[in-house]
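Got a structure for you, questions after.
Missing here: one protein chain of the complex. Every other protein chain is in place.
When the chains are written out, they are named A, B and C in that same order, and each has its own residue count from 1.
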Amino acid sequence: MAQSATLFSTSKKESRTLGLPKGTLLKWYDEMLLVRRFEEKAAQLYGMGKIGGFCHLYNGQEAISTGSIAALTADDYVITAYRDHGLALTRGLDPKACMAELLAKSTGITKGKGGSMHFFSKAKNFLGGHAIVGGHLPLAAGVAFAIKYRGEKKVCLCFMGDGATNIGEFHEALNLAALWKLPVVYIIENNKYSMGTSVERSSAVEDLSKKGLAYDMRTVVVDGMNVFEVYKAVSEAAERAKSTYEPTLLEIRTYRYRGHSMSDPIAGHYRTKEEVDSEKKNDPLSVLSDVLKSEKILNEEYLEIADKRIKKIIDEAVEFAEQSPEPPPEELYNDVYMPTKAEKD
Amino acid sequence: MAQSATLFSTSKKESRTLGLPKGTLLKWYDEMLLVRRFEEKAAQLYGMGKIGGFCHLYNGQEAISTGSIAALTADDYVITAYRDHGLALTRGLDPKACMAELLAKSTGITKGKGGSMHFFSKAKNFLGGHAIVGGHLPLAAGVAFAIKYRGEKKVCLCFMGDGATNIGEFHEALNLAALWKLPVVYIIENNKYSMGTSVERSSAVEDLSKKGLAYDMRTVVVDGMNVFEVYKAVSEAAERAKSTYEPTLLEIRTYRYRGHSMSDPIAGHYRTKEEVDSEKKNDPLSVLSDVLKSEKILNEEYLEIADKRIKKIIDEAVEFAEQSPEPPPEELYNDVYMPTKAEKD
Amino acid sequence: MPTVSLREALHQAMDEEMARDERVFLVGEEVAQYNGAYKVSQGLLQKWGPKRIVDTPIAESGFAGIGIGAAMVGLRPIVEFMTWNFSLVAFDQIVNNAAKMLSMSGGNFNVPIVFRGPGGAAHSLAATHSQALESLYAHFPGLKVVMPSNPKDAKGLLKTAIRDDNPVVFIESEMMYGEKGDIPEGEYTIPFGVGNVIREGSDVTIVSWSKVLQHVAVKAADQLANDGISVDLIDPRTIRPMDWELIFESVRKTNRLVIVEEGWPFAGVGAQISHEVSKNVFDYLDAPVERVTQEDVPLPYAHNLEVASLPSVEKVINAVNKVLYRE
Partner (left out) sequence: MPTVSLREALHQAMDEEMARDERVFLVGEEVAQYNGAYKVSQGLLQKWGPKRIVDTPIAESGFAGIGIGAAMVGLRPIVEFMTWNFSLVAFDQIVNNAAKMLSMSGGNFNVPIVFRGPGGAAHSLAATHSQALESLYAHFPGLKVVMPSNPKDAKGLLKTAIRDDNPVVFIESEMMYGEKGDIPEGEYTIPFGVGNVIREGSDVTIVSWSKVLQHVAVKAADQLANDGISVDLIDPRTIRPMDWELIFESVRKTNRLVIVEEGWPFAGVGAQISHEVSKNVFDYLDAPVERVTQEDVPLPYAHNLEVASLPSVEKVINAVNKVLYRE
């Protein structure tokens, strides 16, 4: 019952690169590589004890951040869960500020307040980074409510994991979004596991797209390892939200390369090394670079240069983070309440 | 996608009275009449200020309590929301104790602790009477969990209103019941309104049976004004739960004659008097008595006698309640904690 | 000065703020077409239309969260809970998403939202429907908690709450909706953190708020007055921020304190007041602080037990006699 994206196949000349300009395609590759390298560096720094708390990496899911964000304008909104580095970087949050946040520095994206799970940027309409599973789903409907309230042509993308589809707020948020026709796109990043629990052990329907039927919500299943597929599906859903204020549910199938968080081994408890390795054969970066190679848009040499360019960005980010001061003690008492006129008079 | 009940049409000689013994059919009528009269009396006493708090009457929904409870054995469990008088009486809770509860007397079914919204009886496996919408849905799954845990051949019937299908616990409870295959039957008493809000204004799907699709749960739509239809559907679902431990979702369509609670007028705000009157033409008691008449199982004279018999039961219940003492002051401190061995040693 | 009911005062505050600021809207169960379960929003749908007066399904987490999300991007929602008891299914949204957003986002996003509705016991609504929950919400930094005791304060404080840039928990009383009082002509607001002296006195300080202030503490103060005991009766009006100085000042004068609250005793608001007073004006206290609270039990349905469980004039007078060492 899950329909497949049609906007491009119908309204645009169909090609493996969707007729997108070369610059865009190369930018996509760079974005995905940046996320991949950022996460690898984060893992390394975590191992060195320079990053604390929980740290959930995005490796393997990079096609989703790039394909989704590419479908948005700067005015649109993005909100996600704690596995937020990839979407934040792709949305344009400064790698320096993101790295500084992981290192708990005052120059961090939230001044060291939120850490890995709580990236936020008002300037980029990036609404977090939320650590209570499902808790941000109603917020996304609220953002969409505001868009419609003001009669704006915007959309809110709300990302969640497969596990989040089993909590009550999923039901309440999707029912309200469909009932009130709110311009929100709910995106399930189905990486097959919620921590150590597979989809079939946590959801009565293994085909998560069936959950859209309870809300008569348009639902599409998407290959999350192919950035073009993600871009097509999210573009259509965003377009639809902006033109008709109708919500869409996307189940984007992907895979998490790392453990759930840094404390969780990559394989063993609940999945085999073989499974992880075979999933990696379908790596989103390779999928993209192979297309771009065969379309003669890039070559091996480009890849090497890109690698260096990204490495430099990461190194600079780390250096910036390392050299930044930790938050001053008085920072503890800031941002608890916003001083308001009401209180001052 | 909602399948219709088949157990009887297939496995039993089909007849308008399902081949049920005369005694059973007459008992059904008496049960439904008892509920109807009990509620009318409650409304009267509420008007006289003898009943306090919230009081949600069952008038119009009597075919559901009788048809459902008739499908159970004494070992099965029943749990519902605050609109609980009908199911409690039909399950066999003493009308005297129920009326005494409404009058807040020490002889009440919960000694005056719970009132109208919280009827309970351990002896009858009647697990309440719950006033937080949706809050009892997970409890029902828990009761079913215990049945399966012990390997018993029992079922738990869980009743809820149409409005309760929009709250998160509906989603969590049904997903868990389907995922774990628990012997519970979730019964939506769809009386078209949650307080003043119609189904189409509260649910993204007006056909509530669609909500079962998100859990691959067998779902049946039932005419709640026809006690035979209810009996057939619940019998099948109960049978299925006991033999396979599989849950079922029933959407039983009915209508509430009175206002939501005593403070809510019967019509005006959100529904017209015309609507109420036309719904009443399909009255569950008449539906049953008409069948029984045409089948020559009862006649006008029987109805008059039954009326008297039931009136007497109600009058005695009121008298018992009126004459019972209010709870003694020290009762306030009972039932807060259960004294346990653990604490005594 | 016009005389209006608490219900009308709250209605005026919402209506005036909606006229003043088009970002303000009201969302909740039965607030629109039904005109409010307790009629506080009577007529607002007609006046402001379905865009700004929004009925919801029964999904407290969902619509509380929708309010928070809308507030993050600049709207100013008023979220009505039919009663505060039902906020417990939206608890995480209020104490995590609303209370901590400004801090967790490092100042990126504030949440200008008002959660309002009636709290505490009404008549015979039994255990789940009769809870006074102010101490739970006041426990969380990031939230403000407001509990008006009369129409004037209710209007002025609700307008302040709607203009506040932080999440505000605004707890009313179903049993007071019909109670009338004078309010000033025209526009006014009342700042948070500024308490009110209801009765000036010298023998004993009583701190109380919301319904029990009017239904119990005031009556007790009057009876005590006939008895020659003068009560300094203080209404903090906002629980968080609390007007500590006003309370300390009073205790420095009377040297005796009784706190009257509707909630349960353990870790209630009164415990905090007792601690702060003992800590800050220790040397002025001539007697241990006494608290009158609900009995430490779930509230039963039966009226006689309900009355026995809740604070009463008699309990307050006994407490006052205790701190005055009178028989």
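Note that in this section contacts are C-beta pairs under 8 Å (C-beta built on N, C-alpha and C of every residue); 3 or more make two chains touch, one makes a residue touch a chain.
Fair warning: this is a prediction, and the values are worked out from it, not measured in the lab.
Of the candidate positions A:T17, A:T197 or A:N226, contact with the hidden chain is made by A:T197. The residue touching the chain not shown here, chosen from C:A271, C:V292 or C:A308, is C:A271. Annotation: of A:G67, A:P95, A:G112 or A:P183, A:G112 touches the absent chain (contact as defined above). Listed here are the subunit B residues that touch the chain not shown: 77, 79, 108-114, 118, 120-122, 127-130, 132, 135-147, 149, 168-169, 172-173, 175-176, 179, 334-343, 345. Remark: the residues of subunit C touching the chain excluded from display are 61, 88-89, 91-92, 95-96, 99-100, 103-104, 126-128, 135-136, 138-142, 240, 263-272, 274-275, 278-280, 282, 287-291, 296-298, 300. As for the chain not pictured, it touches subunit A at residues 52-54, 101, 104-105, 110, 112-118, 131-135, 163-164, 166-169, 194-197, 201-203, 269-270, 326-327, 329, 331-333, 336.
The rule is simple: only the chains that are shown with their structure count from here on.
Most remote from subunit A, judged by the distance between CA-atom centroids, is B.
In whole angstrom, the spacing between the mean C-alpha positions of subunit A and subunit C is 41.
Subunit A and subunit B have Cα centroids separated by 46 Å. A separation of 37 Å divides the Cα centre of subunit B from that of subunit C.
Among the residues of subunit A, those touching two or more other chains are numbered 168-169, 172, 175, 179. Among all residues of subunit C, those that touch two or more other chains are 56-57, 59, 61-62.
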